[in-house]
Structure formats: C-alpha cells, structure tokens
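Partial view: only certain chains, each at its native spot in the assembly.
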Amino acid sequence: MKIAVIGGGSSYTPELIEGIILRATQIKADEIVLVDIEAGKEKLEIVGSLAKRMIKKSGLPITIELTFDRVKAITNADFVLTQFRVGGLDARASDERIPLKYDVIGQETVGPGGFAKALRTIPVILDICKEIEQYSNDAWLINFTNPAGIVTEAIHKYTSVKAIGLCNVPINMKQMTATILEVDRDNLNMSFAGLNHLVYATKVFVNGEDKMSTLIERIAEGRNMNMRNIHDAPWDKEFLQALNALPCPYHRYYYMMDEMLIEEKEAAELRGTRAEQVKVIEKGLFETYKNPNLDVKPKELEERGGSLYSEAAISLISSIVTNDHAIHTVNVPNNGTITDLPDNVVIEVSCTVNSEGPQPIQVGKLPPELNGLIQQIKAFEQLTIEAAVTGNKQKALLALTTNPFVPSSKVAKLLLDEILEVNQAYLPQFSMKALV
Amino acid sequence: MKIAVIGGGSSYTPELIEGIILRATQIKADEIVLVDIEAGKEKLEIVGSLAKRMIKKSGLPITIELTFDRVKAITNADFVLTQFRVGGLDARASDERIPLKYDVIGQETVGPGGFAKALRTIPVILDICKEIEQYSNDAWLINFTNPAGIVTEAIHKYTSVKAIGLCNVPINMKQMTATILEVDRDNLNMSFAGLNHLVYATKVFVNGEDKMSTLIERIAEGRNMNMRNIHDAPWDKEFLQALNALPCPYHRYYYMMDEMLIEEKEAAELRGTRAEQVKVIEKGLFETYKNPNLDVKPKELEERGGSLYSEAAISLISSIVTNDHAIHTVNVPNNGTITDLPDNVVIEVSCTVNSEGPQPIQVGKLPPELNGLIQQIKAFEQLTIEAAVTGNKQKALLALTTNPFVPSSKVAKLLLDEILEVNQAYLPQFSMKALV
C-alpha cells in the first residue's frame, strides 16, 4: 500500500509516521512518499530523515521517499494525505492580523482568516485532485488542510475524487469527555453533527445512559475542554444547559465573540498572534528533529497543537482498509444527513466507516438554536468556495458580509480589499479577473 | 360586514377609517367596532369621535361603536384588525433603551427589543384568538401588531384562526421603487420574499424588463429608500450589486450594524429613543384629533410613520371580499414556499389574494447570501415564540443568544434578566414559572 503525504515537510509528519508504525498490522503500508515544494526543502529533509529513522527503528518493511514531484507521488497511491499550507506561517499571521485592525476576530480557520486561507488553498487542492483523477483514480484523499470543511466541499463540488475531510477536534472532544466522565473512550458513544470547527456533540451516552447533563455540569465547574490554540474562556453553565449539546472549542468565537476579540487583541500585542508563536515553537521543534539520534516522535510536538491528529488519521485509514465499521467523525457531503442543509454541502458528522469509506449516520432536523448558526456559517462557506473557484469579487464580498464576525458590508469591503492585496501572490483566480 | 379593531384607540385608526370610506364600494362595511382597554379610554374616545365625524361626513351607512368588551367586539365580526401595543410607549422605550446599555441595537421590532415586545404581545394575541375561535370562527384576523411576523407565527402554531400578518414595509418599498423608476406602481412587478422586517425584493420588473440593476444604481446614488423610523444610512453600491436584490430598510440593522449602533446611541442621548419622540408627536396628534370640526384624517398623522398602512390593510381586505386575485405581500405560513425553511413558520411573501385569503407564490430555494441571514433570524423567532408561549427561560436565553445583535451568551443573559425584570407586569407566563 502506498501513501502520499502532500506537505510532507509539516512538523506533524512524525505523528503520522508513528501512527503508521503503531497500526502496521492493520494498514500494511509499504511505501510512503513525502512531497513538498521547493520552498519547503529544508523542512522536508529534516522531517524526512527523522521519518526514516523512525521506520528503521520499527523494523517494518516500509520505504520512505522524499520528492518535489507531486504527480510521481500521487501516481498509484492508495491514500493521499494533504497537510500543506499555502503561503506558510507568514500568510497565516496576516490572516490573524488583518481582521484585528477592524475589530474583527482574526483566526486561521474561521471568519475572515479562514476565508483568506480558503482562497489560497482551493486552487491548489483542485489541481491536486485533477492529478488524482488522472494518476490514481481510486485513491482516497484524506484532507487535513484547513479550513478542512470548506476545502473538502470544494473538492466534492468540482471533482470526482473520493475525499474525506479530517479534523482532530471531534476526537479531542471525545477524549476530553472520556476524561471528564472518567470512562474509557470506547465505552463512550457521542453523536457529532455540524460543520468543521462548528461541530456539536448532540448526544453523550455511557452504557446506554444519557450523560449530557453530567458532562455539562462538570465543564461548567471548570473541567478543561479546549484546544491548545484557542483561548480558554470558561463556558456559561446556564447557556450550556439551555443548549443541551456540547459545542466545540471553536464555538467560543461565536458564543463569546466580545470576550474572544478582546483577548485576541491583547494577546496579539503581548505575545503575538498564534502564527507568530508557532513560528518560535516550530523553530525549536525542527532543531529537535535534526538530532540524528532521535528516532521517535518527540514529546515537544504536543505543544504544537495537533493532539490526537495522527490517531484520527491512521484509525480512519485503518477502518477503510480493514472494513471494521468503526465510528469516525469526518467531513463528508451532506446528501440529506442534516435535513435542512443542501445535499451538496460538506458537513462534519459521525459516520460508520467501511471499505467504501464513511457512511454518514442520519441526523435529521437540528433544533433552531443549532440550525440558525450552522445555516449562517454554511452560507458563508458556500459563498467562499464560489469566490475561491471563480475569482468573483461579488461573491467574495457576500461571503465576508455573511460572516457573523463582520459587523457590516462596509467592513467586509475593507477586509476584502486588504486580503486580496496582501495575498495577491497566491490568488491567481482574482488577478486574472482584474484584467477583465 | 362587521370590522372589529382591537387597539381602536391607536392614532392610526383615522387612516383605517379613511381607507374604509375610500373603498366603500368594494368592502361594504356596515359596522365598525373600536375596542380598547380601560387604560386607553381617553385615546379611544378622542379617536372614536373623530372616526364618527369622518363617517358622518362620508354619508355612508356605517355605524361606529366604542367598547371595552372585546368578546362583544369580536362576536360575528368578519374582520378583526389588531393594532394594540401591550405596555404602551413606555414599554417600547424600555425595549429601545435596555439593549443600548450593553452596546446592542435597541429597536422595537427586531433584536432584543422585538424579543421583549413579542413576549408581552403573544399571550394577549392568543387570548384574542381563543375568543375568535369561539365567537367568530370564520373571521379573518389581520394582524398589524409588531413584531408582526413573530406574532402571526405564534397564532398559526397555537390556534386555528385564519390570520394574516400585515406590514407596511413591502408596500412602501414598492411605492419608493415606483417613484425612483418613475413608473406607475401598477406597472411595476416586484417579488418579495423573506421575513417581516427582513424582506427582500428579489425581482423588479417593468413591462417584462428587469430593472433591478437600474434601481440599485439609483439607490446607490442616494435616491431615498427608507422608513420614517429608521436612520437613513446610505447603502453601499457594490454590496447591493453583489446582492442583486433589494433589502428592506430594516436590513440596515444587519448590514450596517456598527454604524446603526453608533447612530442609535447618539440619537438616544440627543433626541431620545424613537418611542420617546413618538410620545411627543402623539400628544400633538391627539390635540389635533380633538378638534370637533376635524372630519378628515389630518396631515400630521404622516409624521407618525405608518405610511400607506391603511392602503395596505384596506386593499387586502378588499381582495378577500371581491376575490380580485391581486398581489399583496403579507405574512403567512411557509408551507414549503421558501424551500429551506420549515413548513410551520411564517414568512413575508408575495401572494395572490382571493376570497380564500392569500395564496403564496412559490419562491423555492433562496441563494446562500439571503438564506444564511433569514435562517438565523428565523431560528431566533422560533425560539422567541417558544419562550413567549411556555415561559421557558432556557428557550428565551437561546433566542437572545441566536440573535446577531447579541455578541455573546453572557450579554444575552444580562439582557434577559433585565427584560424579564422590567416587563414583569406583562409577562405572567414567566412569573408563574418563577414560582416553580
């Protein structure tokens, strides 16, 4: 089995390698190709060497190849994993900085920041998909590239590639819930529904017993439930009780918009934006990776934020390979799963996974308190995709205006102008339009 | 034909009377009953006397009766018109003032203000409907009481009364469009779809020709398009062009949230909120009404804001009476008209009206830029109604949190506490809960 990793120079790669080693009996990989761009050469080499040492230590018959030739990497791959970042951390920093100027939340995956990242990423992913269609038509594409839901929707709308969007948020919510409820993760049934970075756990059961209210109580008492990259503002108990569902950590941006904005602005001033912090972490991490005696995933990687990322990815692949019908929460076309959303949009939802891929478990109608927000964000996402593919500025303006972080169409215009300007190098679809 | 007017002491009543006189050949009323509450005695008497003088002048065989006995007024009525205001202008002033404290838009029909008004109004309207069910089962209820969409939805969800929600916004949008395009209103075809105070004109045609872009251009050039009670912030041309639909004046609160909030706060400080201004206007108006020689609708009423209100109402009644299949934009149950909304919610939409009432003209799917906002507000409205009927504080909290003016669940809680406190006298449904 051949696995191609696009954005192979990512600091997350050792996690993936570790996962492939741990699940070797199930997924039986024999060829891993790490592909990157010229600009990522150094990272690719450092990460690639570490990966080779890890495989060597495992004694498994797996070859690791490093390349800049994407077509070669894709050809005959069984799984293509995408974890690249167009524009690197500098682009991310601008996604985080620009909105703050206008008193708007600046985050790399949601709001105007996620919008900008989508504009940069979608043209690249569609190119990759064209290559998959041609050179490994039957491959599964597992997309981690954020905004993972939007990117996966673009793939399904414009290509025939069998793509699954994967995010580590649901698995972390499940892990933290298990910790909080003091149960084994396997004894915990959680139903997830929503969008990427806007997903809710709508049911929490242990041994057939509903544990939602217990969970909410404990979270409201301060039991931690967060991601490394999100400010840990506490949830209001009465609100969670009214909601009777568990919001994801990113929901803080919507349900505590005022607080989060204030915190972000302070943090940006005092400590730099998250991208700016990550730059520092990454530097250290790569220093560690360089150590020729290191042949395991170093503990320091955990600071980076992608907790359980590899477990999510490798167990998903394993379910496809072994047809084990296990439950995974992934990003797939809606196709009626959430009744009130269009068929062709991508949602994040619990699926039973077999050798034909993820089969979404029916959700039906969501209550208005969830549906209202999901609909609004999905409108933003649909418009973002249309703008990213066509380079249509009107759609881009509508996308930003529709986003709840943006207080007015006038601010949307200012944001759009600055985003298009700063990202010009990565947005050929818009520059071409400019000529028209 | 008998017409009962609930809230008969409203300063708008002379408009209605004028309309009934002007359309006398079509609607053939012979009995008008103005009903009010004890607290409205003085207004009822002043307005009632003027109404009698107007009818007398017309020479029409119509009797006018004034009463506090609502059941008597309703019994055997053919049309029941509701234009009452629970709590009067003082309550309205508090709806406008409270949100401002938290940097949230305070408006009587949308946002937290509209929420509070709905909580006060829905118990009263449901009582009225029970009486209609019993004493004039076949009557049409024409509801003007704001928030007209929410109130009408509550009626349809909880009673069997044949209710139509009516707002003067669509007819004014059409009138202003006619003026701007310099055409006769009858030659103008406009398709309206959305919610009350969130309605869009999605098509504008003159003689089979699409005039949307012309209209947008002229509006962007500053041709006026507003209601008396809404700050006249200019629309952004590029935004309207991207939208390719005409938003209603109230849309400013959503698309220019920042600007409108600033203006509101300034205005409240300098000139008082709209309720506070209206109090003054009303005082003068009632002085004028008292003049025993006055037997026509005085010009000053126009300042009050209900422009074309009577024309909308009386021509609607006329279409039902005469079965003329004319087009009116009214609030009716969705029942699939806007595909992506639930069947049992009320929407504001163009209808062909015959003797069986308004028949909505099919809309289908709305584009994401309209659908996203409409869905969010409809979620807010559904939750508001559930809270208003059940007195469930959790639903009330979810309603406010879902509203886009409210930046966080924490602010929602503060608003809710204050609204429930201040309006206690009008919210028996919540006080009863308090005892539980």
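Labels for the chains are A and B, by order of writing; each one numbers its residues from 1.
Heads up, the rule we're going with is that a residue touches a chain if its C-beta (ideal position, glycine included) is under 8 Å from a C-beta of that chain, and two chains touch if they have at least 3 such contacts.
Computed from a predicted model, the values in this text were never measured in an experiment.
Q: 2 identical chains shown; how many in the complete assembly?
A: The entire assembly in this structure file is built from 4 identical chains.
FYI, only the chains that are shown with their structure count from here on.
Q: If you average the Cα atoms of chain A and of chain B to get two centres, how far apart are those centres in Å?
A: 44
Q: For the complex, give me every residue of chain A touching chain B.
A: Touching chain B from chain A are residues 236, 238-239, 241-243, 255-259, 340, 342, 365, 368-369, 371-373, 375-380, 382-383, 393-395, 397-398, 401-402, 404, 407-413.
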